[in-house]
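Questions regarding the structure given below will be posed in turn.
Of the protein chains in this complex, one is absent; all others appear in place.
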Amino acid sequence: MSKTKKNWKKQLHEIIYEADTPAGKLFDVVLLIVILASILLVMLESVKSIDNKYHDFLNISEWVITILFTIEYIARIITVNKPTKYIISFYGIIDFLSTIPKYISLFFGGIHALAALRALRLLRVFRILKLARYLGASNNLVRAIKASRAKIAVFLFAVLIVAIILGTIMYLVEGEENGFTNIPRSVYWCIVTLTTVGFGDIAPQTPLGQFLASLVMILGYGIIAVPTGIVSAEYSNQNKTPSTNNPTPQVHLNSQSCANCLASKHQDGAKFCHNCGHPLH
Amino acid sequence: MSKTKKNWKKQLHEIIYEADTPAGKLFDVVLLIVILASILLVMLESVKSIDNKYHDFLNISEWVITILFTIEYIARIITVNKPTKYIISFYGIIDFLSTIPKYISLFFGGIHALAALRALRLLRVFRILKLARYLGASNNLVRAIKASRAKIAVFLFAVLIVAIILGTIMYLVEGEENGFTNIPRSVYWCIVTLTTVGFGDIAPQTPLGQFLASLVMILGYGIIAVPTGIVSAEYSNQNKTPSTNNPTPQVHLNSQSCANCLASKHQDGAKFCHNCGHPLH
Amino acid sequence: MSKTKKNWKKQLHEIIYEADTPAGKLFDVVLLIVILASILLVMLESVKSIDNKYHDFLNISEWVITILFTIEYIARIITVNKPTKYIISFYGIIDFLSTIPKYISLFFGGIHALAALRALRLLRVFRILKLARYLGASNNLVRAIKASRAKIAVFLFAVLIVAIILGTIMYLVEGEENGFTNIPRSVYWCIVTLTTVGFGDIAPQTPLGQFLASLVMILGYGIIAVPTGIVSAEYSNQNKTPSTNNPTPQVHLNSQSCANCLASKHQDGAKFCHNCGHPLH
Partner (left out) sequence: MSKTKKNWKKQLHEIIYEADTPAGKLFDVVLLIVILASILLVMLESVKSIDNKYHDFLNISEWVITILFTIEYIARIITVNKPTKYIISFYGIIDFLSTIPKYISLFFGGIHALAALRALRLLRVFRILKLARYLGASNNLVRAIKASRAKIAVFLFAVLIVAIILGTIMYLVEGEENGFTNIPRSVYWCIVTLTTVGFGDIAPQTPLGQFLASLVMILGYGIIAVPTGIVSAEYSNQNKTPSTNNPTPQVHLNSQSCANCLASKHQDGAKFCHNCGHPLH
């Protein structure tokens, strides 16, 4: 590989993967606008009245965006040292899935709605907006949620068992004539009620059913306190005890990502990737 | 009783009641799958369209599961030293209730839905998944909920009184022509609204009724803060003060249960039951 | 006044107003059952189908309860040293209001539903169940709610202003053809949505209206955190700092009440009323 080519690849890598240089920032902002436009397009296309009026315009715009995404996807593969690592990474898969729907629609049509996965691309916005800073600050939050995870899972599992038991009882009490046509539907109603969503498409009609529903609601009202209590207490704890897992919270992390292994969150002024030791440019 | 027979009982006890040996683990995993399958069966049977198509298959599967549960129930009784203790224990009653519905349906039919009680059997999953560890960690949570219990009960009692008063007022204001046909139904509506569930099957139609409903909703919005605040503050407290009730939180508890008294949560390496002194194998 | 009569009054006072002697406890439990029965009666009477069937039984039961309440009310006035103080006290007014509806219905009928005020009498249950202890423990909660009151009021006032502004905007956007027939109704819808109750009797139909509704809901979702956060933080604070307003939390309070001034919450073993100095028997 010639020196010039390597340099050209380096520069492109800097533009595409980093947000520190003006060119890199511009690229990211343009990309963000294209992503937002593409999501808007998919949404508008699903509205019949708009699709009928502006079908050709929407179709052409879709193709323009698909081609832009294709170029970006290929550029990302070329400029990275280990393309397979990018391809099987989280963003690599999202980039691929958000590019292909239009190509597939050429042959099959219909599964076009897959394009809505482009919304996941919006996660990139966090990098552009220098949200690394905010996220650094909210590391405590992430750790609090992680610390609460197991307990909330046990809790939700218990809620599910309660929903199955109560759903079956409601099925027996209300019966098919009041909308509780089968047990899965009753369990669905029970979850709707326990979570205080309350659509009202199914609602108890018999006095006994309404009495039981009241108990379910008060139960749901009481237990909504539990996950909230867990998270806020854990979060409070994380703030108090400077965890040993996070000894350097003052270090400012930049948005650079390594050309070799795609690891990001390098410290300002770092010369080598903290993950693979590859030099950072 | 011959030595061989006792040994055979011991081995079976180890397989059925414990999850530490490979055989015991396999037994528990198989049991869990059978329980999940049985719950799915009961649910599917209640869906008319599925029951019509696959009635015979569902019926035979039900019998297979019922026979498996019967064998398990008998095996549990045989291998335990004090069968009556098992039979009147929480899991003993659940095991019995989740086995008999199919037998009863032979003579009566109809009350088959009792089978949904099998969902309670899912609680066994906590033992298999070595959730003892998680539960050990969430002992603080259990203690926080216990500490909050009395206050939340007083609080819910106050909410109930509020619901009865406001429900009666709404009955007087809205009257029968707007769906508030009687006081119990109005109280039901009031609970639906205070808990922010809001089905919408009954909704105030008069301006005065809507004004009062607004007050009820804002009240409900304000008081939902109270149980949440109680739990999170108590949970926070439990984390701070290492309670004297829990002096040895570091001890690792295993999933073994005593053959004599069914007590579980023995320490790793324990040779005798902490409850009755019976040797553990 | 003869010594005997005074003694007889003292004994009756002890039975009616206190829950420490067996006779006093029995009186309170019987009273509680009568109150619960009376509330059930009022509720059942409002259900047409039940009233048609059992009208005579319900009517006679109502009269029995009304006479019992009348006797209790008169006994309370007689045995207290300062009857006017009882009559204008909180419980005095409730006792009066829960007794008269049946008498009024003799002349007018119709406003019988006032009888539902009897639910307020249930507050007596706290005394009987020795809830003084629980309430003593939850004094922190009461103080936390008091400390949060001003902030929650400011907060709810801000929510109300938001509801008026957003309600008017929704009225302009959705218009009368979609159920937002006037501004008060739109404001009502806005409160229903902000509090996450969501009846669904009024729901936006236009795309713009649904977009705005989404913003309202996310706003409501965000601000529900505020009162909860206030209460739990205040409650947490109350637990930490032993407030100077509550220097003797360990003292056990009994359910006795003074015959002279009706003050309650005397310490165990107290010989004189802490409020008026009258001897306690």
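Chains here go by letter, A, B and C, matching the order in which they are written, and residues are numbered from 1 within each.
Assume contacts are C-beta pairs under 8 Å (C-beta built on N, C-alpha and C of every residue); 3 or more make two chains touch, one makes a residue touch a chain.
Because the structure is predicted, anything quoted here is derived from the model rather than measured.
One of C:44, C:77, C:104 or C:183 touches the chain omitted from the figure, and that residue is C:183. Check C:46, C:79, C:99 or C:236 against the missing chain and you find that the one touching it is C:236.
Note that of B:92, B:167, B:200 or B:227, the residue touching the chain absent from this view is B:200.
Touching residues on chain B toward the chain that is not drawn are 47, 196-200, 207, 228-229, 232. The chain not displayed touches chain A at residues 39, 42-43, 46-48, 113, 116-117, 119-120, 122-123, 125-126, 131, 134-135, 137-138, 141, 144-145, 148, 152, 156, 159-160, 184-185, 187-188, 191-192, 194-201, 224, 227-228, 230-236, 239. Residues of chain C that touch the chain left out of view are 150-151, 154, 157, 161, 164-165, 168, 171-172, 181-184, 187, 193, 196-200, 203, 207, 210-211, 213-214, 217-218, 220-222, 224-226, 228-230, 232-233, 236-237.
Everything that follows uses one rule, which is that only the chains that are shown with their structure count from here on.
The interface of B-C is repeated, with over half of its contact pairs matching by residue number, by A-B among A-C or A-B.
Here chain A and chain B face each other with different sets of residues for the most part; under half of the interface numbers are shared between them. For chain A, residues touching at least two other chains, in rising order: 196-200, 207, 228-229, 232.
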